[in-house]
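Working notes for the structure below.
With one protein chain held back, the other chains of the complex are shown just where they sit.
Entry: chain A
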Amino acid sequence: MDEAQKLHEAMLKEPENTFFSEPELRHIAGVESAADLMVIVQVLLNKSLVKLAKQNGELRFQAVDPQEAAKRSNMSADEAMIYSHIEASGREGIWTKTIKARTNLHQHIVLRSLKSLESQRYIKVVKSVKFPTRKIYMLYHLTPSIEVTGGPWFTDGELDSEFVDSLLTIIWRFVTGKTFPKVFQTEMSLSNNPLYAPSYKNYCTVVEILEFISKSQVTSEELIENDIRSLCEVLVYDDKFEKVSLDCYRSTMQSVVDLKEERMENDFSIFDSASFMASEEASEDVVYFDEYQL
């Protein structure tokens, strides 16, 4: 018994999730033959303190934390099996139907086991962005992966458009300030707003925008360059940004015009939405663009 405990402690001293081969274990336990080692390992296996795995066709051993083992020893055989599948799925989580297919258990049993595991706070349900209708389980203490949560733009599996919009506005203002001189000064009219000389090159890069966002602490979310890049792409789709070079953006004049809602021409201009005639709903002469189609 003591030998088994010693071996287990020695295994736990190694970094977490280390796989041991049979010769390594024999060395740690200080036994010569495989048969002697197996007796010791069997004791640990009975107490669920060791897990078996196969790596490259060879048998490997992995130590299990005593608390974890205690957890498992309280579970029924079905629950343990389901638990091990959920554990194996890691941060991606596993769908109930997949559990059923893999364990070959009856649905009632699967549901009962899942309910019991959930009530003991061993596992939890997460909402997947990719498959909003599926019930996906993962270990209670794990944080779902980006694929499951959808990244920083999703809150509870729903796209947080308010958050996205506010970030878009902040980024746009930052970049616009660097694209056009004195653009946010109230007395500046668009009709005589100066421009930077063509040799001006100080447009914003993704790194600078990220730095600005992190410094201004507008969000507690941990953002990375890729997130900023995708926001900049959205701004390009909104015709608010244009790409100068790789990862370098500047604002479009149109976006400033839209913000200021100022008429650029004295005459009617097809691009000046501010000069469009306001349609009176009650008037009979309203022109509908799609009248022909309807």
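Everything that follows uses one rule, which is that contacts are C-beta pairs under 8 Å (C-beta built on N, C-alpha and C of every residue); 3 or more make two chains touch, one makes a residue touch a chain; residues count from 1.
Assume contacts and distances are computed from a predicted model.
The complex appears with one chain absent; UniProt names that chain "DNA-directed RNA polymerase III subunit RPC3" among the candidates "Dynactin subunit 5", "GPI transamidase component Gab1p", "DNA-directed RNA polymerase III subunit RPC3" or "Ubiquitin-conjugating enzyme E2 1". When the omitted chain is restored, the residue from A:Glu9, A:Glu58, A:Glu211 or A:Asp239 that touches it is A:Asp239.
Listed residues A:Phe61, A:Trp153 or A:Trp172: the one in touch with the omitted chain is A:Trp153. Which of A:Phe19, A:Trp95, A:Phe174 or A:Tyr196 touches the hidden chain is settled by the complete complex: it is A:Tyr196. Among the residues A:Tyr140, A:Phe184 or A:Phe268, only A:Phe268 touches the chain that is left out of the figure. Taking the complete complex into account, residues 153, 158-159, 161, 164, 181-182, 190-202, 230-231, 233-234, 236-239, 242-243, 252-254, 257, 264-265, 268-273, 276-277, 285, 287-293 of chain A touch the chain not shown.
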